[in-house]
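Missing here: one protein chain of the complex. Every other protein chain is in place.
This part shows chain A:
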């Protein structure tokens, strides 16, 4: 491959056998056993417990993930960061084995940096996804587990790719990865449309992850929310799922929201008086209030209520 030759990147040599140690990149299995079937029957159960999602819309790409790292029944870390920045305009959500994800992202960061130095500009998200999937596909069958969504903004606008460690590389508008993904997909498919406003998108992402963590045992903790814009990525918020879920329960049904759209001003006036009801939102974007500590009385659309920290 052209780029791999230029970068002098080499797949490990898996043909050498040593007497006691397993060959590099494989499990120590009894002779004559195929590693994959052995693992499935006898090996440790690597639970890929997580809920991550990403979707692209007019104003960029949203990436959200829970923060629970589980190892079987044990919560190894309740506040881990599952969304890894690659460069200013590219993020990756990670799922699968955390160690594999972390390592491969560092490799991808290095390769993209070298590319940028040689060519004078960063490659497109499609190139980055292709490169990552090509590098990982050399380890196919050796139980690498990296399921990631690359979210970025390049010359073609917002871009989203799903890459799996068997070499799959798919382009799409919505991806959710992990054990909690079925629940997240349910919520996403209902409310997603390309022309959402930014507030609607934030609300949708948090809602989807929160509802998934409610039902999936391996997801929980908090929701990390990132937004990739034309100017680069932004860490929007980290909100605890329990608080989020309670607030979601108190929201009116979406059907009622549609009716309320007709009575905009009256609804806003009412909402400013009742603190518990998070404003029968004339537009779903108002639920951006969920992230605020102290609740503001008269929400204004032009303001961005969510904290925008850029670490």
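Everything below uses one rule, namely that a contact is a pair of C-beta atoms (placed from the backbone, for glycine too) under 8 Å apart; a residue touches a chain by one contact, two chains touch by 3 or more; residues count from 1.
By our rule, contacts and distances are computed from a predicted model.
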| field | Complex member absent from the view - protein name from UniProt, among "ferroxidase", "AP-3 complex subunit delta-1", "Proteasome subunit alpha type" or "GATOR2 complex protein WDR24" | value | "Proteasome subunit alpha type"
| query | Of the listed residues A:109, A:127 or A:173, which contacts the missing chain in the full complex? | reply | A:127
| said: Applying the definition given at the start, please give the residues of chain A touching the unseen chain. | reply: 1-4, 119, 123-124, 126-127, 129-131, 134, 155
